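All remarks here apply to the structure that follows.
Of the protein chains in this complex, all but one are displayed in their positions.
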């Protein structure tokens, strides 16, 4: 049986465990005020090309999303997101729990289009009753999206222009950022993201770490006293070094990018294999998530040899399923899977 | 320089790191639905003597406190706590952020006394305007307390009686539970706590783990769908196995208790050493936190050889400081410290 | 110029002002504990056929919606509503502000269809990840809806059956309830509503009062200590008698129903007049809100003689506008309006 249901099935990249072992008995101050956090932050800001920025390390994605969003919004504001955005659908209402509405716009392949956001804002401000509605206060996107798709640099630039016109900050959820940056054909670099977004995070949990997301504010000042907000949200690790050491390792010698690339290689191999066997794909994605359309017979057969995630039912009765690769996927597992289908 | 400022300066107990390494490349389902979490939960319920109960693993203390408290309280209710309770003072308003008031009562050496709680409740219900005030909906205590003190079984039983009379659940914050259970002279066992409290947690972060707190509901049914509440609070780990493996290790062969006992031994040695040198203690505590009163000269001298936490200033100008031992404290460090004072 | 833009343009029914004057210098206890509130509540429960129920008087609609909804829901639950529901769109995020998501379903002419709710619930519970999503905790409908449409008794009964199957309470927003109950052809009585809903409110603000909404729980026990919740939400009037006297007056000698019927008569006269002049209606509604489709010429002409509300733009460029009548509409105003179009 081969397992491809998600990209967080294994522990951490061995290099991370090695560093955890080496440093284990060192004594460091708590709450992220240790040398490893400092070092990780510096390396991250450097790679992002924004040495004057700010980095905060948190534990997981939902936590990061709701903490960042609620820190930025004023009480009467909501966050614009694609209907399929993680914050809209799959976080048990974490954003609403902080008192803010998620203002959904239908996305296209998981992406928010600049034009749709502009139209939304135009309609909103043209409505004589808009003060009775939730004010749009920021825009949330993910890259890669929930559907494994990627924004182009043009698309991000256009979104930025719309947001500039309406003075809305952009928050990019990069839970799988590495897999987006290392995908074939993408023209978006981490420096572009630093330039085009007001805040974003670099996912660790799904890219080699046991846990951890690194929130980057390319410029200081968007939020104040964020440390206290993190604490208030229960997102402050006492042993912050656990996050610091992991990100320091990931951002030493480009490890984050190397292991991300590995996942892409594995995904492309898997994709090619399925295509050769005549499988139909739901979308043509270039990242580590691959969506395949299965009829009932295929579904049944595949279920016997692999674990994957059911994504959605199509109107014609067929099922869209997701296969994920990750930094940990072994080429031999792909080979074995492909040999069995 | 010797470091005694807190009990979360090192990484994890080596046995935990070993298990993390051994299991690292195993593939497990996410969100705590793996075999390690299952195993850890079973072992915890067994040691607590409540096999029919429920265990949920979360990452840190503030997160656990606000998630548990807000899951239990109705919207119009608040939580009773000692003024010195962690939820009252040092969590950046995490409980209030969930919409609930912390109803403080002056404690005695960090402890809530049953009589004071009863009086508080009597006064509350006797007040003709009590419906205009926040309803007391549960009681929060910590064991050991912020001051390293311990409840006796009698004290807990009396508190239980008061809470039964008013139908209030008791939540025990056990961030340092191991150090309480293994202290000399305590008559409170983990089974007593399971019997006397409605919910409590077993601290991992301060007792050998990288992170993690195990919330125990000795009986099912106090809260429903707690999994979703955990997710909503950003407290659900994608790689839940990180928590599962740690607690499974801690509750195998009594490791949790053994390493807790070590911290107590170290604390008693440290205490004895300071007493012999004529230092005055602020309170006579039997757990891993020791509070010493220093005059300015002592403070200055001690600052040169050790790092400790400033607790409070006394009216006479002297300073109360805290020395912590932990599972990781080396006897040689104590020896060295004592040789220098 | 004739004004038809909404149903809250005038003050109160003269009978109400008369009673306010008569009772003005009487001394009563505050916070709704006066004889007028008592009397109003008794009369309301009687007319609803649920003498064992509970009535609470609040000031306005948004306040009532968010107070009732947040009192009923558990922290991990959301409220199902039509996309066009008032709570979804036009309350500045008041429900989300209390921490709860509004789970929207496309309605049909403003109404939630039982089948759509059932499908929504089936899909939700069939989703293996539903614990990561907001739990549906109650259903919100309005009667009349935002579009002036009415549920039939069958529709309500079917919705009730679905909600019973999933143990969901139904909350009916009756901000314009009188206009629904007195409409021609409706088969839904206030007693039906008491039987089929778990909680609903009888709108005063739009039906003859200066302000005020009467929340009815046909059975006691759905929420506890609602008085404190009302206070906490800032919805408790110090001089509760202002609400008591108004509802007592409205429910004496059927005044509420008489004045509601007057609004219907006026709406039907207005509708007939517009139809005769060849105007096209957006929907065939039988209550006090009438939606007319205007081309640009008609829009311009009509704007010169009347004030009405712009509802929405159609794809063909025409505009849907709303004309409202109310308890206060004078027949001569309708005559004059019709004479000018």
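Letters A, B and C name the chains as they come in the text, with residue numbers starting at 1 for each one.
To be clear about the criterion, contacts are C-beta pairs under 8 Å (C-beta built on N, C-alpha and C of every residue); 3 or more make two chains touch, one makes a residue touch a chain.
For clarity, every value in this text was computed on a predicted model and none was experimentally measured.
**Student:** List the displayed chains that the omitted chain touches in the full complex.
**Tutor:** A, B, C
**Student:** Which of these, A:75, A:152 or A:276, touches the one chain of the complex that we don't see?
**Tutor:** A:75
**Student:** In the whole complex, not just what's shown, which of C:126, C:238 or C:315 touches the removed chain?
**Tutor:** Once the missing chain is taken into account, the touching residue is C:238.
**Student:** At which residues does chain B meet the chain that is not included here?
**Tutor:** 75-76, 78, 89-93, 96-102, 128-129, 131-134, 310
**Student:** Touching the absent chain: which residues on chain C qualify?
**Tutor:** Touching the missing chain: residues 3, 5-6, 8-12, 14, 17, 20-21, 23-30, 59-67, 91-94, 97-98, 205-206, 210-211, 228-229, 231-239, 241-242, 328.
**Student:** When the complex is taken as a whole, what residues of chain A touch the one chain not shown?
**Tutor:** Against the missing chain, chain A presents residues 70-71, 74-76, 98-99, 131-132, 135, 224-225, 227-229, 231-232.
The criterion applied here is as follows: only the chains that are shown with their structure count from here on.
**Student:** Taking CA centroids for every chain, report which one is farthest away from chain C.
**Tutor:** Between chain C and the rest, the longest centre separation is with B.
**Student:** By how many degrees does chain A turn when fitted onto chain B using C-alpha atoms, rounded in steps of 5?
**Tutor:** Result for this pair is 180 degrees.
**Student:** Note whether the interface between chain A and chain C is symmetric in residue numbering, meaning over half of all numbers used appear on both sides, and answer same or different.
**Tutor:** Interface between chain A and chain C is built from largely the same residues.
**Student:** Chain A to chain B: how many Å between their CA centres?
**Tutor:** Distance between chain centres, rounded to whole Å: 33 Å.
**Student:** Roughly how far is chain A from chain C, centre to centre by C-alpha average, rounded to an integer in Å?
**Tutor:** 42
**Student:** Do you know which chain C residues sit against two or more other chains?
**Tutor:** Residues 75-76, 98-99, 131-132, 134 of chain C touch two or more partner chains.
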